[in-house]
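Omission of a single protein chain aside, the complex is shown with its protein chains in their original locations.
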Amino acid sequence: MKTAVIRKEHFNAAHRLHNKAWPEEKNQEVFGKCNNPHYHGHNYELFVKLVGEPDAQTGYIYDMKKLSDVIKSSVISRFDHKNLNLDVEEFKNLNPTAENIARVIWEILREKIEKEFDLKITLYETERNIVEYPAES
Amino acid sequence: MKTAVIRKEHFNAAHRLHNKAWPEEKNQEVFGKCNNPHYHGHNYELFVKLVGEPDAQTGYIYDMKKLSDVIKSSVISRFDHKNLNLDVEEFKNLNPTAENIARVIWEILREKIEKEFDLKITLYETERNIVEYPAES
Amino acid sequence: MKTAVIRKEHFNAAHRLHNKAWPEEKNQEVFGKCNNPHYHGHNYELFVKLVGEPDAQTGYIYDMKKLSDVIKSSVISRFDHKNLNLDVEEFKNLNPTAENIARVIWEILREKIEKEFDLKITLYETERNIVEYPAES
Amino acid sequence: MKTAVIRKEHFNAAHRLHNKAWPEEKNQEVFGKCNNPHYHGHNYELFVKLVGEPDAQTGYIYDMKKLSDVIKSSVISRFDHKNLNLDVEEFKNLNPTAENIARVIWEILREKIEKEFDLKITLYETERNIVEYPAES
Amino acid sequence: MKTAVIRKEHFNAAHRLHNKAWPEEKNQEVFGKCNNPHYHGHNYELFVKLVGEPDAQTGYIYDMKKLSDVIKSSVISRFDHKNLNLDVEEFKNLNPTAENIARVIWEILREKIEKEFDLKITLYETERNIVEYPAES
Partner (left out) sequence: MKTAVIRKEHFNAAHRLHNKAWPEEKNQEVFGKCNNPHYHGHNYELFVKLVGEPDAQTGYIYDMKKLSDVIKSSVISRFDHKNLNLDVEEFKNLNPTAENIARVIWEILREKIEKEFDLKITLYETERNIVEYPAES
């Protein structure tokens, strides 16, 4: 049986939900107040989960200090105190919904975390809106 | 790989754990202080999880505003500030344990949420007593 | 300068907001869904704060184990898993609003806690509705 | 002795810390990443506290449903999913630090809440950065 | 479909991460400040999850009071207010990482919980470092 470790990090960002291919009215109708052209923002709580076998010498799945450093250098440094639509390359042409942010973070970290570990992202956009990628079950 | 969205809602209710087919002593023995004939109550925290594929146009699995509205109109409006045993049809002959409440909510929402989405309920009766239906794994 | 210690305990209870001197319509108008004749309920989170001088021998304001025992024997044992309106003497003729519950708990504990300690109650009826007695400032 | 009631509400917003009278380098030096010209954002948790005497008929200091409605109509409707710098009149020429946001909310609500009640605002910009206005003690 | 119940308990303990087979410098290099020879400590939050079929008579998967008692008598009584390295038999020769603590708790409880129930442990060492055993998915 495998073991999972989960590290929690956070970032604050502005964003706007918008589909450039749609007229303004449709954007307004579908995204409502999330479509505010001046942006709004969130405190994002990010949980990164790795599944693997504990190392016999250390008793670790993964050094949590190292995991924190990887998340900070590859995700937090690029997303924190940023405007996701304007400042983060991946969202120049991708709507920064919580679903898409979680998947983009997964893709960034999948490059950094050794393939022997399964990787899963859980992202709290607010206390009431949460996304998981990939979904369990 | 699929993505999950989770929406948190809440309701407050009174309930009593009781098996009508049992004598009072057995009810008291099995359910203890939860069997109080005058009822007690909880702040229930409800997490509704949908698993599916993000829509290419919106980047949404499911519009969280719409999900919140569905939960409110079909569950919260019927359970909030209610006595589950006396006021909610489904518990007239079903013991309102957290396990049964979670399953009943799942059955109500399963009728309202399109079949392409997997559905899972997590219900906090207190910070210390939690139920999931269906169980992951 | 004085020091404060705060102990957190909890209880679950059913209640109904109701003024017996008013007709039903007025009760319904003023208390809304909190007036449900079949009751509803809450997980109450109770914070009890004592202010005093630390004991030179122990470094304690008050032994937190002893404070927990006092709260449990005089408040929790009488309120937990109860119907406040029907099962708790103090609310037979007093509306169990959060304001009144906090004051009643203060009056019970004031008898049990030595007078050299200032006493304050903070009661969470839900995460969003909170009461303090007596109010700071 | 008086009693306090506290109501929690929330809003999400984008903002930028900036002093228009300063050159860019000074803004960058003082406000750091909070000075991002494209904005960043937060989930603000707002606690509004009223201190007064309970009404003898209701047992309420203030009807919490009414308090919630007052906060929503005068603050949340104007701040939620907004860019504080661009969309909210009060911050057109006032830096939207948490300190200033709390004071502005106090000034808005002070007009709406009867003078017999003391009023205090606590604002969480993040879990780690919190402001109170006016300060207790 | 099965249902899960989850019970939350907690314990406070001191520990030190250390591999006796390694020289001091290597222990220091790998475990950093967690290798402090005088120990440090945590408030551990423990979630125990059982998956099974609800009993038709009670509506319970498992009596939560009984589950709490089993966890307290077999785990909390042995771990709480202890030094894991010195006071707990299982860690005399096993590094008390969160991964190993979770697995040891699983092994203890697996002996106590009937085999018809799947068992899973989630352990919060801090709000930011979390372990699951066995890992879901």
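We call the chains A, B, C, D and E, going by the order they appear; numbering starts again at 1 in every chain.
Everything below uses one rule, namely that contacts are C-beta pairs under 8 Å (C-beta built on N, C-alpha and C of every residue); 3 or more make two chains touch, one makes a residue touch a chain.
On a predicted model such as this, the values are computed, not experimentally measured, just so you know.
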**Fill in**
Full-assembly contacts of the left-out chain, visible side only, are chains C, D, E
**Asked** Touching the left-out chain: which of D:Asn12, D:Thr58 or D:Asn95?
**Response** D:Asn95
**Message:** Using the document's definition of touch, tell me which of E:Asn43, E:Gln57 or E:Ser73 contacts the absent chain.
**Reply:** E:Asn43
**Message:** Touching residues of chain C against the unshown chain: what are they?
**Reply:** 1-9, 47, 49, 51, 54, 57-61, 63-65, 68, 118, 120, 136
**Request:** Identify the residues of chain E touching the omitted chain, counting contacts across the whole complex.
**Result:** 10, 12-15, 33-34, 36, 38-43, 80-83, 86-87, 126-127
**Prompt:** In the complete complex, which positions of chain D touch the hidden chain?
**Reply:** 17, 19, 21-22, 30-32, 94-100, 102-103, 127-137
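Throughout what follows, only the chains that are shown with their structure count from here on.
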**Asked** If you take the chains that touch chain A and keep only those that also touch chain E, what is left?
**Response** B
**Selected from A-D, B-E or B-C, interface repeating A-E by over half of its contact pairs** = B-E
**Item:** Centroid distance [mean C-alpha coordinates] between chain D and chain C, Å
**Value:** 28
**Asked** Roughly how many whole angstrom separate the Cα centroids of chain B and chain D?
**Response** 34
**Complete:** Where chain D touches two or more other chains at once, the residues are none
